[in-house]
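If you scroll down you'll find the structure; I have some questions about it.
The block that comes next holds subunit A.
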Amino acid sequence: MSKLVEVTINDKTYNIPEGHSILRACEENGIIIPRLCFLDSIHEDGNCRLCSVEVDQQHNLKPACKTIVRDGMNVVTENKRIYDYVSTNLELLASNHHFECFKCSREDNCEFLDLLRRYSILNEYSDLYGYELKQTQLNNSSDAMVIDSSKCVLCGRCVSACEKYTGIGVLDFNKRGNKTYVGPAQFRGLEDAGCIYCGKCIQACPTGALREQDDIKVFERAVRDPSKTVIVQVAPSIRASLGEEFGYPVGTNVEGKMFAALHLLGVDEMIDTNFAADLTIVEEGSEFLDRVQNDGVLPMFTSCSPGWVNYLELYYPELIPNLSSCKSPQQMAGAIIKTYYAERLQVDSKDVVSVSIMPCVAKKAEAKREDMGRDGYQDVDIVLTTRELARLIKRRGIDFKNIQPMEPFGDLATYTGAASIFGVTGGVMEAALRTVSEMLDSEAKLIEFKEVRGKENMKEATYHLAGKDINIAVVHGGVAIKEFLEMLKTTDKEYHFVEFMGCIGGCINGGGQPIVKAKDFERIDVIKERSKVLYTMDSKSILRKSHLNPAVQKLYSDYLNKLNQHDLHNLLHTHYKARTAYSEYIE
Partner candidate 1 sequence: MFERMQLLVCGGESCEQKQIGAIKDALLVELKKHDCENEIAITQSSCFGLCEKGAIVGVFPDEVYYQCKTKSEIVMIVEKHIKNNQIVEELRIKDPILHKRLKEHSNFHVFNKQNRIVLRNCGIINPLSIEEYIARDGYFALAKALKEYTSEEVIEIVKKSKLRGRGGGGFPTGLKWEYAKNSQSDIKYVVCNADEGDPGAFMDRAVLEGDPHSILEAMAICGYAIGAQQGYIYVRAEYPVAVERLERAIEDAKNLNLLGDNLFGTDFSFEIELRLGSGAFVCGEETALIASIEGFRGMPKLKPPFPAESGLWGKPTNVNNVETFANIPVIILKGADWFNTIGTEKSSGTKVFALGGKIKNTGLIEIPMGTTLRDVVFDIGGGIPNRKKIKAIQTGGPSGGCIIEKDLDTPIDFDTLTDLGSMMGSGGMIVMDEDNCMVDVARFYLEFTVEESCGKCTPCREGTKRMYDILNKISEGKGTLEDIDHLEVLASMVAETSLCGLGQTAPNPVLSTLKHFRDEYLAHVNDHYCPAGVCRELTNYIIDDTCVGCTKCATNCPVGAIIGWPKAIHKLDMSLCIRCGACKQACPVGSIKTVKGGEAHV
Partner candidate 2 sequence: MTKLAEIKKIKRKTLKDLKSQRRIQVGIGTCGIAAGAKEVFEFLEREKIKNKLDDCMITGVGCMGECALEPMVEVVEKDGSSIIYCNMSVDRTQEVVDSHLLKGVKLEKYSLTRQKR
């Protein structure tokens, strides 16, 4: 129990734990202080100056986010002077902001807009002194993300997020003064700058300056094209988080309503990525066994996280042989949709529009990769993030909260508990272990592998299977990835299987997930709440091991086992290519 100090805030006395900042002290006591750039333990530079408060009657104001309380401190957070200064600050930001709220990805979840409304900003500076659209860039060279400088408020949260979450620091301030803009160095596109599209910057951005490439219109047209059959797959993490966009508390399972909404949107068929997750486990399990028994490259790395795959291809290409050749569940699902499923529906592959709903931004780029298709079509045509789906549902006027839940039809929607937990860090490993342990040792009947669960960035465990010690590790987030791979270079320990996720916490904290405002992120453990949904689904499932999924077994017996090696490989496996960042020479 920490010591308490007495602080007067707006003429009332409070007992605040020592070491708290004024901002934290106020928020814990219901006093609202405007804030924009503060992101706990990620970006604490105090540069937006909106949280300026009067301390001990000093003339110059202090930033509440970084001023620590002291016994006897006298704080004033609201008076005419402070109100005028905050308003002027916001007017300044508004006067060069490109307001496109009607189409902006943050139309109903924008921290900047909240502040503008709260302070009744009139945006008069534009009229009076000219509207200088922040010129610089619309950096949209990548297939996944866009940097729109005309909406940037230069808070710097994205710069810190890329540095502290992912450890690659792709973004930084360029130029100076009022010509400053955020982006990769030397006007390079994101693709060239070594970005892995994990989307941590998007999650940190308070406005619509950073966003995923918007594919809503493409989807809308496809769904209204009578010649096309739209087949949608939904990732495990969507059902655990979609509800947040409609007012449900964090950690609510809205699976039924999710499918109902998709149905109302007009899609022709719905399948579940979870099904493909089970398929992936079976394929990957076999691959792992093969490597273990036939002296293959070990440790084997999982390959379902495209952010992680990008990271490896860019920064540790020498370890490409360690990557599992299995495609991710999204891509396996896409491949099955366009071949097996299209056949069953008696539709030409070319007339199938395969859509996936993903918590991930990197998936948009993954879908466009070379290997992910054949005969002139891609296996996944459109990737929509959780946020895009939510926007679609709202724009169509669907009353999400009150629709009747639905179940998807067809057996490509059957899944086991192991598939549900794919969205959490450690989930893929646990799912794999459940299958692999049985493959290696038919006596092993383990279901839960609790050692791989939890928030630490690197988790390790050893399981004794078929007379061998199998060393596994689970790594998530760019910083931990680097640490682990560097350690791998020098360690004597033999690892066999490692799960890597590009995002801390796994897909439930992916770049495409509903954005939680900075303030709320400090109060709610979002990762924990969302992962609880998935673990609960798993514990309530009857079938909890991927290889026991009857639909998967049927797929193999009906279709996959009849394919030749080459075709099977083409459907479910892929290749990787070494890439370098900053490879183009720019004068």
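Per the selection procedure, all candidates are chains of the complex that A comes from, given by their letters.
We adopt the following convention: a residue touches a chain if its C-beta (ideal position, glycine included) is under 8 Å from a C-beta of that chain, and two chains touch if they have at least 3 such contacts; residues count from 1.
Owing to the predicted nature of the structure, the values given are computational and were not obtained by experimental measurement.
Candidates 1 or 2 all come from the same complex, and the one touching subunit A there is 1. If you check the complex, the residues on subunit A that touch candidate 1 are 45-50, 52, 59-61, 63, 66, 81, 84-85, 88-89, 92-93, 95-96, 125, 128-130, 153-154, 156, 172-173, 175-180.
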